[in-house]
Structures are given as C-alpha cells and as structure tokens.
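Removed: one protein chain of the complex. Kept in place: all other protein chains.
Should a chain be cited, it is by its letter among A, B and C, assigned in written order, with residues numbered from 1 in that chain.
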Amino acid sequence: MDDTPSEPGPASGFAPEAQADAPASSVTSRRMLMLGAVGASTVIAVRPALAQTTASVLNCQIPVPGPGDAGKYIDRNGNVVNPGPLGPLGALFGGPYPPPSRPFTGEEVRNALYNGMSLPGTTYYSNDAYLKYIKKLSGGQSGYTCFLSIQNPRT
Amino acid sequence: MAGPRYRAAAAALLIVEPLDMFTAVFHRPSGVTHLLNEPAPQILEALADEPLDRDALLARLAQNFDLGEADGTAVLQARLTELETAGLVDRV
Amino acid sequence: MSAVRTLVALLRDPRRARAVDPAHWTEVLAVARAETLAGTLAYRLEGLALPGEVVGALAEARIDAAEARRTALWEANRVALALRPLGHPVILLKGTAFVAAGLAAGQGRAIGDCDILLPRPLLDHAEKLLVDAGWEWMKSDPYDDLYYRQWMHELPPLVHGERGRMVDVHHTILPLTARPTPDAQALIGDAEVLDGGLAVLCHTDMIVHAAAHLLADGELAGGLRNLWDIHALIQERGMEGLETRAAHHGLSFAVDRALRLTHALYGTTVPARWQRLTMIDRLYRCRMMAREGWARERHKALRMMFYIRSHLIRMPLPMLIRHLWIKWRKGKAATGSG
Partner (left out) sequence: MRVGPVGFRIGSDWHAPIAALDALYRDYPRPEFADYSFRLEAVSPWRRRVRPSVRVAGDYWLPDASPLPLAQGLLAAEMGMNLQVALGHRRHLLLHAAVVARGDRAILMSGVSGAGKSTLALMLSHRGWRFLGDEFAMIDPDTGLAHPFPRPVSLKNESLSLIPEGCRTGPLLTGTPKGDVRHVAPPAAAIAAMDEPARPALVIFPRFGFPSALSGLAPTETFMRLTQASTNYVAMGEAGFQALTRLRAQVPAVALDYPDGEAGVAAVEALWEAL
C-alpha cells in the first residue's frame, strides 16, 4: 500500500503545485496503474442532491400516467398504451392496467421501490407495471422531479 | 497515427482536492464536481504540459507507471472519451 | 408606489434605491424574482449603500446569476462540441448570446434553455448529432411533436440526459404560422462569429429578435425582462440601422412598439417619434406591470386577452381553433382522471 488515505499530499495527485517534484517520485516507485475496463467509469459527476432540496419531497406527487396521457393505460412493461379490449378488466388478465385513481405520493413510491411495499390500490402485477412506468420517467415529464427526489442512495 | 491529440483543461480551470483513492475535481467552466478514480488523475497530469495523441499518452504513462501486460489502447481510448465528455480534456 | 413600479424605477435609476424602505424592499424583491429580474436588479444596484439585509439578498441574486451564466456558457460549449461536424457556427440566441458576447444585457440575466439558430437544411443532421451526444426528446405526445416540426420555428425541445439542460434548435425566429416572416438567411448570414464554433446575431438583429420575442411570439409573460434586454442592447450599442433592419424582416410594428415601451418604462434613449405611447401601448404596459406586492398576478381579464392574442398571432384562426380544441380535450381528460 503506497496510498495514504486521509492526508492529501503531492504523491497522490496532479495538483498543480505538486508538478515540480511529483514525476520524479512516481518514476522511482513505478507503481502499478490500472487503466480500468472499457465499460467502467472513472469519472463520476457529483449531482445535485435532489433528495434534499426540500423537506417536503415525500409530499410530492407522481401521476401515472402524466396529464398528457390521461385516460391511457399502462402495459406490463410500463409503457403508456391505449386501453386493451377488456378495458379495466385487463387488470385481471395481465394488462394493460387502468390508471390508478389518484397520483402516487413520493413516499408511496419510495416505499414501493426500496422497502418492498406495494403501491396503494394495486395488485402484484399492476404495482410492477406502474413502477416500471415511474422508473422510465424522464426530464420534463410530470412527476419526474418528484421521482428524482426520492432517489436517495442513503438508507 | 493515433488520431487526434488531447490536452488537459488548463490548471487554472480546475480545483483539485485529493481525497483517498479518489480525487475530487471542481471544473470551473461547467461548475461540475467530478470524482476521479485511477487512472483519470494520472492521465490529466500527463496531458497537462503538452497535448499528446493516444499512443504517445500510453507511452508516457508506461514511462511513469507499470501498466501490466495487457494492451491498453482500447481502455485508454475509453478513458479519454470519458474525460472529453466531462470537459476535463479536449482535442487540440 | 406599487412594488412593480419601484422595480422598474430602480432599474431605470438605481439612485432611487436609498429612498426605498425595508418593508417595500421585501415586495420589490419578490416581484423581481417573479419577473426573473432579481439578478439584473442586483447588478444594477451593486455598490450602493443600502441596508445590510438588502445587500445580502442582492448578493444572493448575483451568485445565482453568476451560476446561470456559467451553466449557460458551458451548455453552449457542449452544444458547439456536439455540432462541430456540421461545419457551421452555432448561432446563440437570447440570454446565452448576451453572456457569450459579453453584453450588458447579459449582466445578471436569468437564462433558461439554450436557444440556438441554424440553417433549416442542417436541422435534421443537427438533431441526429445532438441525440448521439446524449440529448433526448422530451415530448412524448405525437400531436405536440408534429406541431413542433410542422409549424414551429424549432425542433421539439431536446434535454441532455445527464445535465438536464434543454436545447431549442430554431431555424428562424418566429413560427412559420405567424404572419411576419423574418429573413432567416439574413439573420444567419450577418451573424457575428465568436470563438469556439459559436456566433451571435448582429446587433440590430438581436434587437429585432428581442422585440419579436417580446411582442409577436408571447403572451407577454416575462415582458419586463424581455423589454429590459432591448433597453440594455440599445443603451450599450445604439440603434443605428435598426429601422431598416426591422422593416427588412417585416417586424417594424413590433420594434416600434418595443421602442415606445422601453422608452416609457426604462427611459431608453430613442428618437422623439418613439417617445409617446399609443392607447394600445398603454394596455401592454398595464399587462406587463400586472403584479401586486406578493408578486401575484393581477388583471385576470387583461391577461386572458393577451393569452388569446398570443395564439392568434402565432397561427391562422381555423388552425388556432383546432389547436385549442385538441389542447382543451386533453386538459379535460386530465382533470377528469385526477
């Protein structure tokens, strides 16, 4: 181990002021340098902690589907589709599933995603379909901010 | 020829804070903080003084470090692409 | 004096700041935030001897503006990088252009999306390049998508998957459905090239665009900010050649009105013929200043009128009716399910 974990020192980095003497010391040690794998990543951007932007995040809402798709159903893969031939009965036969009667709250979605609870008023299958829909949300869609805000890596 | 030459963002554009195996870098033009893991900080260091193409960079790194047996060309290209996307290196 | 009037008066003449009492500052700040003019105000008032709390709040607005500037410039840099294969400079519009060109109009300005202008034949290629570089479509609705492509002056908005920033790729500065049809070729041909694969409209086109944006393309929401752009552009670099250029683009009426309004509100230096407001101008001014001390909007009827008008300007009546009908049905379906 040639790393000193806590104290930042010239040996560990490319801090500009360290450049004058750093190369010499790294040459002598010729330490192993791992280039990583093609698919791996060695540059990680620190993102805004949306989880913390407000204490009321758990009170935000995620409509399923968004207001632009009102009346549409959700298929088992989480896509927004037209109602199936069975209409609401599709819920009993593998979908597509009718939209829930109200938007889910951030807290409900978080519990469903991370604590193994079902979304209220759902069956095992419709729960899965709605969650797939929610996971696919992207910027600009209704509920996306809310969804981002519950992505809290900490437990 | 090994394609374009790359150079690291100017030192004045970066604030570097070595942590442990990671290095935190604040990139002034974007306002983004990046956490860099080996070999990204070493690549930036190698590209700080003069622009190098990929093969020259590999040779430079091999001078200073033991890169092991495998051919590093493809992996190094992946690293460069990653750094370029982040704006930490650009092509000359 | 109402807070919005004070805001305008302070932008016009910062020396009046000393006469504002603390309680009124609270209102002025709320209104300035609602009009996205807080940063602009903060730069205008920088260095004045004001109460400590007010100085602190204004400093905060400057921090925000500085970050907005940084983010906008970086986004422009990334867009230019992605579009490098086009071999054509990326013409920045509005706020991003002001900060990239270092103009006074960019001082403290809030900047949202990255608006760019490209020759229409390059649009498809540009879209592909942006998508390859990590931008994603955000409109999932086929009607909206078609509407954008067919009738608007831009691609459907693209959002960068990682940075979350939106880029609007325009090929002209007004929708194709609108009556005036600006000369897009001249806009592009006379653009001033900057470093880094970027460009901005020439000075007169910037003013014409700002006026068109203020009056012909919007419901006048954020009107005070857009009008301030025009004021700052003229104060910094004059208005020589503006009339001719406006006429060339068929936008004289918009530019004339913008000049009259900016003179009336901000005291912009303009020749005498733009120094008197018409009756209709007064309605515009009233609409732009329709905010009370809590920054809530006032004059509902007037706002509604401008909303309808904004659509009338953008498209012919039969098409408008169809558009509103589709939007209404969708809205109704949405509330029905909620």
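One rule holds in what follows: a contact is a pair of C-beta atoms (placed from the backbone, for glycine too) under 8 Å apart; a residue touches a chain by one contact, two chains touch by 3 or more.
No experiment lies behind these values; they were computed from the predicted model shown.
Looking at the complex as a whole, the chain kept out of the display touches A, B, C.
In the complete complex, the hidden chain is touched by one of C:19, C:59, C:193 or C:286, namely C:59. Touch with the chain omitted from the figure is made, among B:35, B:48 or B:62, by B:35. Although one chain is not drawn, its touching partners on subunit C can still be listed: residues 21-23, 25-27, 29-30, 33-34, 51, 53-54, 56-57, 59-60, 63-64, 66-67, 70, 294-296. Contact between subunit B and the absent chain runs through residues 15, 17, 19-22, 24, 26, 28, 31, 33, 35.
Residues of subunit A that touch the chain left out of the display are 5-6, 8, 46-49, 51-56, 58-62, 103, 105, 107, 142-143, 145-146, 152-154.
The rule is short, and it goes like this: only the chains that are shown with their structure count from here on.
Centroids built from CA atoms put subunit C at 39 Å from subunit B. Annotation: 33 Å between the Cα-based centres of subunit A and subunit C.
Look at where the CA atoms of subunit A average out and do the same for subunit B: the two points lie 28 Å apart.
Annotation for subunit A: residues 45 touch two or more other chains. Residues of subunit B in contact with two or more other chains: 85. Listing the residues of subunit B that touch subunit A in their complex gives 11, 16-21, 23-24, 32-42, 44-45, 48, 61, 63-68, 72, 74-76, 78-79, 82-83, 85-86, 88. Interface residues of subunit C facing subunit B in the complex, by the touch rule stated above, are 67, 70-71, 73-74, 77-78, 134. By the touch criterion given at the top, residues 28-31, 85, 87 of subunit B touch subunit C in their complex.
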